[in-house]
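The complex is shown incomplete by one protein chain, all other protein chains being positioned as in the whole.
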Amino acid sequence: MADNVNTNSRGAGDVILDVRNLKTHFGDDDKAVRAVDDISFKLQRGKTLCIVGESGSGKSVTARSILQIVDYPGKIYGGEILYWGDQQVKSGQPLDLAQLHPRSKQIRSIRGHEIAMIFQEPMTSLSPIHTIGSQISEAILLHQNVDKEEARARSIELLRRVEIPNPAVAIDKYTFEYSGGMRQRAMIAMALACNPKILIADEPTTALDVTTQAEILALIKELQQAYGMSVLFITHDMGVVAEIADEIGVMKNGKMLEFGPAEQIFYTAQHDYTKELIDSVRKLETSARKARKSTITDKKLLEVRNVSKIYPSRKSFLGKASDPFKALDNVSLDLYEGENLGIVGESGSGKTTMGNCLIRVLEPTSGEILFKKSNGNISDLAKAGKSELRQVHREIRMVFQDPFASLNPRMTIGQIVGEPLLVSGLASGKELRERVGKLLETVGIPSAAMERYPHAFSGGQRQRIGIARSLALNPRLIIADEATSALDVTLRSQVLDLMLDLQEKLGLSYILISHDIGVIRYFCDRVAVMYKGQIVETGEAGLICSTPEHPYTKALISAVPGTHPRDKRIVNRHRYVADAAPGKAVA
Amino acid sequence: MFLVSLTVFVLIQLPPGDFVTSWAAQAAAAGEEVTPAMMEEMRRRFGLDQPLIVQYFAWIGGVVRGDFGYSFEWNAPVVTLLGERMGLTLVVTVSTLILSWCIALPVGIYSAVRRYSLLDYSFTFIAFVSLAVPGFLIALILMYMSVKMFNADVTGLFSPEYANAPWSWGRVKDLLAHMWIPVIILGTEASASLIRIMRANLIDQLHMPYVVTARAKGLTETKLLLKYPVRIALNPFVSTLGWTVPRLVSGAVIVSIVLNMPIAGPMLMQSLLSQDIYLSGAFLLLLCLMTVIGTLLSDILLVVLDPRIRVQ
Partner (left out) sequence: MANLRGGIEYASQWTLMWHRFRKHKLAVAGMVVVALFYLIALFAEFFAPFDPEEANSRLTYHPPQSIHLFDKDGFRFHVTGYRLERDPNTLKPVFVEDDGRKTDLTLFARGHKYKLLGLIETDVHLIGPKDPNERFFIFGADRMGRDVLSRTIYGGRFTMSLGLVGVCISVLLGISLGGMSGYYGGKIDWVVMRVVEYIISLPTIPIWLALAAALPKNWPPHLQYLGITVVISLIGWTELARVVRGRFLAMRGEVFVIAAKLDGCSESRVIFRHMLPSLASHIIAAVTLAVPFMILSETSLSFLGLGLQPPSISWGVLLKEAQNIRSIASAPWLFIPGACVVLAVLSLNFMGDGLRDAADPYSH
């Protein structure tokens, strides 16, 4: 395990940060949560170290321990964090950051100056009421002996360096006026303000779209070379790791399971968990549908014709009217019985609006949604009345993204799964209990757990319960909106496999809405690619994912990180700049 | 504003009967003879025989021109009765507001930062208690204690020699010497709720990611605290102005009645009881106006403080 890390205990040389037996606990007594439990690793000068792990593995706490900014009641409990900055190399004596008091002057002169950090949520990580410029200059003024004018000039230069258009104007803007990608660029500019030796990046691209993520990763990579920084990169995404890592540490439950050079980890992993992580990502690079016997028929189940959803213009406070917003712009689709259709797109592309319009949670502005009911009649969902909708809602069901929010915390899972049966009068009493029990067994939850409340289940289990609820009325079509994106990667393919099994057993069709190319490729027969409310390309899933036609799809697919450190794809990505708004597709 | 004036007018017209009936009742109690003819004559003179809507427009038309009407009871124009009392009400309310902010801000910040410390618990407890004690009871207790311990009378806003004197430095000093009592009474309650609001707001902000970002920059804790979370927690705090002002005005009315101070309270109550409608109407209207202005001020301040509102 961690022992092989400690072989060279003399330090210095090319090592800039040497973490030994670090322990960070939350709470003091025996019941303390050991968020970081005796881990050791080394960060090489000028290199990138990725620490990868799933939620709750302690990777973020590790990063924060280095700068001693762990939230109360978390505290470094033991171990050393030896820092070899320029001064320390000169004196031959490393600085142990773990020994410094979190409020001491010494650690403050390290923070933002020698070691800088960027965070996951660029929106909330920047102050909402100070200008971007004042937040960047603050770091400069704090650590360097310059006046305000000089600091401002440098801030503008930094914004230019991170490719923010028109930096002299952008510097006086507020956080909420920046797009997601631009905010993360501003964060990076702030971190670079004092030419730090180490950049710690805590999931900096997780909240971003995949094309924006590629831009930010490329930017970090380029700046790292230009400034000669070492980067400690925290992420849960093995794809990102493959793109940028020189060395990798794998964490789980506060322990470092494995540590080594990127190629070693990816091709000759020692630990089962590491293999599982890599396998579950690679699995999503294949198609599960091709491996199974096809269920597709040539009977059309759903026909979407020219559906639009337009939000009317709004008058703002000063009476300026905004343009009407076209969330869906003349969209048409077909779905055949037994087919899995994927709708893929980035945030704001209209894919979720699409799903909600199909099931009439939202009212489409115009167009037709023709659904063939089980009795053979065709119903136009766009115009269906209440009672008609109620019937259709038995045949079309929905699985939601957030397994925590979609289950009523005040009801037992038996009640939740049984609710559709009960309200449509299909079963009650003992029969209801039996059917609910069967449904739960179908999705792999023991029927004895029926009396429990949702909070007793993990995320993956909850998603299974959500699926059981959607199956209760023997539906023919299930719309799954980002059904796996809230789950850790190792659970994702499990839930997808369950859905595919159910399809073979019950003769279902799926519409899967997702931003994740891997999930789409694994699960779907055909894909529709959405961009700004329009479908730019539709086609067979394998073809779209390997040889896309439309330039946007090309950019999208090429921005998806691979799983092979030898094949770094992001450097060779396509950039789609067509009619992009500033800071969106160009980021 | 139109709505407010209408409400006020309906309110003062609500009691059965009018000034004349209550005046007649008083006169009869004093043994005077009041004939129905006299009452009719009085009504006509005051315009009380007109339909309500005419009375309303006559009244509000006057108000717009600065003429608040004539007080039946005091036989004087409302404006002269109103002037100093409203001014003093304003002085008391504003000083209370300032005092409660001066207390609530530091205490709220301290309580949030040192959460669950001994002092935090004591502040919270004191705040709870002062919220539970009605203002007039504090006033009574203060009166009781000052009589028992100093044998001093704390009622009123002026010493007898200054009560009707024209304004002078001496009078201002005298006012300040008396004013601290109502200000403290009103301030306790206001500060108590403000402390709790500031504490809750700040606690929400303390764990926001931008605080971690600022800390990672190397800022000192104090500077960080004041520049980021406190500054942002101020926004919801400022918007409380909208309802602290009406509360203070309410509180001032009741406390001033107990302490018999020459501000709006006692005269308002008297005019309400005797159905002196123009006087009570003017008071109600101006008190409501004060709260509306308070709300407006808080909105303006919020726009100044919060770029999110300013820019969008």
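Order of writing sets the chain letters: A and B. Residues in each chain are counted from 1.
We adopt the following convention: a contact is a pair of C-beta atoms (placed from the backbone, for glycine too) under 8 Å apart; a residue touches a chain by one contact, two chains touch by 3 or more.
Only a predicted model underlies this, so the values are computations on that prediction, with no experimental measurement involved.
*Asks:* Write down which of B:G108, B:P182, B:P229 or B:G251 is the residue touching the left-out chain.
*Replies:* That would be B:G251, which touches the missing chain.
*Asks:* Touching the absent chain in the whole complex: find that residue among A:L95, A:M398, A:L491 or A:L512.
*Replies:* A:M398
*Asks:* Per the definition of touch given earlier, which of B:A76, B:C102 or B:V129 contacts the omitted chain?
*Replies:* B:V129
*Asks:* Pick out which of A:D28, A:D86, A:D172 or A:E451 touches the chain that's been left out of the picture.
*Replies:* Residue touching the chain left out of view: A:E451.
*Asks:* Pick out which of A:G92, A:G385 or A:P409 touches the chain that's been left out of the picture.
*Replies:* A:P409
*Asks:* Touching the hidden chain in the full complex, which residues of chain B are there? Just list them.
*Replies:* 3-4, 7, 11-12, 14-16, 128-129, 131-137, 140-141, 143-144, 147-148, 153, 155, 200, 203, 242-243, 246-247, 249-251, 253-254, 257-258, 268-269, 272-273, 280, 283-284, 287-288, 290-292, 295
*Asks:* If the missing chain were put back, which residues of chain A would it touch?
*Replies:* Here the touching residues of chain A are 359, 361, 390, 393-394, 397-398, 400-402, 405-411, 419-420, 423-424, 451-453, 455-459, 461, 469.
The criterion applied here is as follows: only the chains that are shown with their structure count from here on.
*Asks:* Looking at the complex, which residues from chain B come into contact with chain A?
*Replies:* 207-210, 212-221, 228, 231-232, 235, 305-308, 311-312
*Asks:* List the residues on chain A that touch chain B in their complex, please.
*Replies:* Checking each residue of chain A against chain B gives 64, 67, 69, 71, 103, 108-113, 116-117, 119-121, 124-131, 138-139, 142-143, 174, 176-177, 187, 190, 316-317.
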